[in-house]
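One structure below.
As you look at this complex, bear in mind that one protein chain is not there, while each of the others sits in place.
Every chain is named by a letter (A and B) in the order it is written, and numbering of its residues begins at 1.
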Amino acid sequence: MKGKQITLLAIFALAALCISSNVQALTRNDGGVDGGLLNYGEYGRPATLDPITSNDMISLRVSELLFNGLVGIDEKQEIVPELAERWEISDGGRAYTFYLRRDATWHARAGEEPLPFTADDVVFTFRIMTHPKTITPLKVRYEFIDGVEKLDDFTVRFRLKRPILNALAKFSFKIIPAHGPANPEFLTRRDPFVHQPIGTGPYMLKSITGDREVVLEANERYFKGRPHVDRFVGKPFADQNIMTQAMMFNAIDMIILVNPRNIPEIQGDRRFVLQPYNALSYSFFGYNLRNPLLADRRVRQAFTFAINRREMLDSFFNGQGTIISGPFAPGSWAYNLDVLPLQYDPDRARDLLEEAGFRPGQDGVMEKDGEQLSLTLKVPIEKESEAVKRVVLAFRSYLRKIGVDVRVEFKEWLSWKEDVFLSHDFDIIFASWVFDDSADISSLFHSAEIGPWKNNFGAYSNPEVDSLIVESKLTLDHEKRRTIYRKLHDLVAEESPYTFLWTLTNYAAYQKKVRHVAIHPYKYFSFADEWYILEEDRP
Amino acid sequence: MRFSSVRTAAFVLGRELAITALLLAGVSLVVFAILFLAPGDPFSLLLEGQMGDDAVREALGVPTAWYAQYLSWVSNILRGNFGTSVHTGLPVLSEIIRVGINTLYLTLGALLITLVIAIPIALLSARMGNTSLTLPLTIAAYVISALPVFWLGYIAIYISTHRFGAFPIVVGSSGTQGLNMTAFLLPIVVLGVGNGTISEVVRYLREEMGRVFAEEYIRTAKAKGGSVWRHSVREGFIVPITQIIATKIPFVLGGAVVVEQVFNWPGMGRMAWQAAQTRDYPLIMGITIIAAVIVRMGSLLQRVVHFMVNPAAAGD
Partner (left out) sequence: MKRYTQRSSVVVEFSDLPFWKKADRRDLFYLGFGLLVLTMVLVSYALGSLEWLPYDPQEIDLDMLMAPPGTEGHLLGTDFMGRDILSRLVLGTQAYFLPGLLSITIALTLGSLVGVLSGYWGAGFDTAATYLGNLLDSFPRLVFILLVVAAFKPDIYYIMVVVGITNVPVVSLLIRDKILSLKQKTFIEAAKALGLRNRTIIFRHILWHNCRSTLIIQATLGMAEAILIESSLSYLGFGVQEPTPSWGNMVQAGSNYFMQGQFWSSTAPALAILVTIMGFHLLGDGLNYILEGKRS
C-alpha cells in the first residue's frame, strides 16, 4: 500500500512539474535519433555513485553520465568547455577565472523544481572535496589549488599555490550541487547523496536496486541537448564468463572492457562490434629496491632481458597491445619513441647476472655470497584474473631459465595493497598504472614519494631523476616539458626500476544496433550522449 | 484443547524460544570474537593513509574499547541497526533484507527439489529393500552429491544455451526485461541437486521410514487392512522431513553462495562474497548473523511442528 502511494505522489509531482515549467526538450541535430534502451554489463558492483567518495571504475562510468566538470576532455585529448563557457588565466598562471553557463540545471528531485547551476555549487564542491573529514581519493590531486572565490553568480576564480602546466585539465573534476549532500560540511559514504546523487549531466539516476543495478534516464533539460538513448542500465555480474554469455544471448547490449579470452568468440560474430580504444595505462613488474639483491641495476636489467614480452603478448592477448620501453603510456605525448624496448635475450641476462657477481649454485639457482637469488612475487587475487595468472606464471618460468627462483604469492586485494604500499613486504609485484592526460609520473619515481601509502613503493631513488622531475614541474612550456620527459623516459628505461611490459588495447563490444559509439580512454562514457539506436533496431 | 496441553505448549514454546535466544547470543559473540581478533584496520585501508586513524574514527563514530564495541554493536543489533557497510555506506540490515528475500526463494526452492528427489528414492528403498531398482538410484544420489556445484551450474547453463537456445540467467533485478521461467528454475534445480546433501537426506529418511514401517502398530494396521501410508505419515514422514529440512538449511545457504555467483542471482551469498573481498566487516557480520537467525528459525519451526505432531516426544 505504501509503495503505491509513493508512486502516485511521484506521478502527481511530475505532472505538476510539466505544466508549471513549460519544458521543451532540447533536441540536438547531429543525425541521431532519440529513444531506445541500452543495457551494459559490469563485472562487480559500484560502491557509491557520487564523483567524490567513489573510487572504482563502475562508479566512475556512472558519474560520467550524471555529472559534468567545469571543462571536459575530448577525443583528441583537448580541453573543451562544459559547465564553464570560457575561462581566463591571469597573474602569471596563478589565477583561473571561469565564466559559467547560465542554462545548466540540476536534475530535479521528486516533487522539486530543478534548481539552476551557479557559482555557489563550484565553491561548494571544492570546499567539500578538500574538507579533512571527506573521505575521497581525489584530495591529493587538488593540493595545487590554494582556494576559490565566487565573483558573481556565474563567475568563479581559483587561485593556485604556484603556476603549473596543464592545470586546466585538472578542472575537469565533477561539480556536485550545494543542495545535494545532507551534510553541507563534508561528505562520507553515509550521506544519502552518495546513493541518490543529482548532477547536471546527460542522464539522471532513476533507481538503484539492492543488487546495485543502476538505471539512468535521459535528462530532457541537458544543456548540450537531450541525449539520444532513453535509458542506460548498468547490470552487475559476478562472473565474467556469464557476462559474455549474457551478451551472446542478447540479455545485455554492451561490455565496456572485454576479457581478452573472449575476444575471438565475439570477433567471429557478426551481430557485434568489437571496438578497440586507447587506454592510457601500462602493465609492469615493479621491484623493491630495499632488497639488496634488487638494488643492483644489472639484476633488474637482466630480468627484463630474460622475459619474452612478444611471446606473452601474442599467446595471452592475441597480440593486441604495444610493448613499451619506459614509464609513459605510448598513447601519450610524453612517450619517447626513440627508446626501443629491450629484445628477449636470455644469454645477455645471464651475462648481466654474472657481471653483478652471481654464480650458479646448487639446484641451478644463482647465488652471490652464499645468498640465493630467490624472490617473492606478490599478486592480488582477482577471481577470474586468468590473464594476470598467465603473465606471472610465465614470468616465473622465464626467470627460472636464467637461474632465478621466483615464488608467486597470491594475496587478497586489500592485504596485497597493505604489503606493497604500507609495510613494503615484497620483492616484485605485477601491476598496472592508469594515467590521465597529464602523463604525470612524478609520484612514481621521485624519492620524496617513498613512504607509507605513497606511490614510489619500490623506494627508487636517483638524484638525476628527481631533478628532472622537479624541472618538468616547474616549466610552463609544453615543448620544454616534452624534452625533459624524453630524457626522463630514457633514464628510467636504463635504470629499470620496473620491467615495463605493454599497453594493452582495450576492446568494447556491443550490439550492432548501438550507433556512433566512441569511448573515452579513461572516462569511458564521456561521449555517451551522442550514441543512438535506430528505431528499426529496437525490440 | 485441554488446559494442561495449552500449558505444555506454552512451556515448550517458551523453552525453545529461550534456547534460540541463547544460541543467537552465542552466535553474536563468536562473530564478534573473530572480527575482534582479526588483524588490520578496514577504515585505514579505505582511506589509504590520507588521514590519521583517530580522525576517521571520529568521522565514522566507532568506539575504541572492545567491550564497548561489542555492547554497542549488540544493542544496536537488537534495535535493528546492524551498522553501515564500509564499502557502500548503506545500512547493512536494509541491504541484506533487499537481497535476502531472493536467497530465501532460492534456498527454499532448492530444499523442495532435494526432497522431491530424495523422498521417492528413500520410500522405494525403505519399502522394497535393496533391489535392482533402488541400488542404481542410491548410487545416482551419491554421484550428484559429489559434484562441485559450480561446475554443475556451468553444465546446466551450457546445455540450456547451446541445446535449447535459452539463456537461463536473470540479468538484474530492476525488471527491465520480462520474466523468464527457466532463469528462475535452473539455479533452484542446480542448488537442489548439487548442494551435496541428497545422499545424506536419502539415507536419513530411509532409516527413519524403515523404522516406522517395521514398528508394531503398523503391522497391526496392516493386519486390520488399514493403509500403511496413512499411519506412517505423521511419525515416519512429517517429523523426519521437517527434521532434515531444519538441519540442512545451513548447507543449502552455504551452497547458495556459489550458485548465486554462477547464475548471477542477486542474493545474500553474492553479497557475502563481495563483502569478503572488500573486507566489509559490518556487512559480512550482518550476513552471518542473519543466516544464523534463519537457521535457528528453521529449527524453531521444526520443534513446533514436532510438538504438534507428537507432543509427548517433543516435550522432553
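As a working rule, a residue touches a chain if its C-beta (ideal position, glycine included) is under 8 Å from a C-beta of that chain, and two chains touch if they have at least 3 such contacts.
Bear in mind that the values here come from a model prediction, so they are computed numbers and not experimental data.
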| item | value |
| --- | --- |
| Listed residues B:Q69, B:T182, B:T247 or B:N310, member touching the removed chain | B:T247 |
| Full-complex contact with the absent chain, from B:G83, B:G109 or B:G255 | B:G255 |
| Missing-partner contacts on chain A, residue numbers | 241, 244-245, 261, 265, 311-312, 315, 381-384, 386, 389-390, 393-394, 396-397, 408-412, 415 |
| Contact set of chain B toward the excluded chain (per top definition) | 19, 22-24, 26-27, 30-31, 34-35, 37-39, 126, 129-130, 135, 142-143, 145-151, 154-155, 157-158, 161-162, 196, 199, 203, 206-207, 210-211, 213-214, 247, 249-251, 253-255, 257-258, 261-262, 269, 272-273, 275-277, 279-281, 284-285, 287-288, 291-292, 295-296, 299 |
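The rule we apply is simple: only the chains that are shown with their structure count from here on.
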| item | value |
| --- | --- |
| Rounded Å distance, chain A centre to chain B centre (Cα mean) | 40 |
| Interfacial residue positions of chain B with respect to chain A in the complex | 40, 42, 45-51, 55-56, 58-60, 84-90, 95, 98-99, 154, 157, 161, 167, 169, 171-174, 176-177, 260-264, 266, 270, 273-274, 277-279 |
| Chain B partner contacts - residues on chain A that touch it in the complex | 37, 39, 44-45, 47-48, 53, 132-133, 135, 137, 139-140, 186, 188-191, 194-195, 207, 209-211, 213, 215, 231, 233, 235-239, 241-242, 245-246, 248-252, 412-415, 417-418, 421-422, 452-453 |
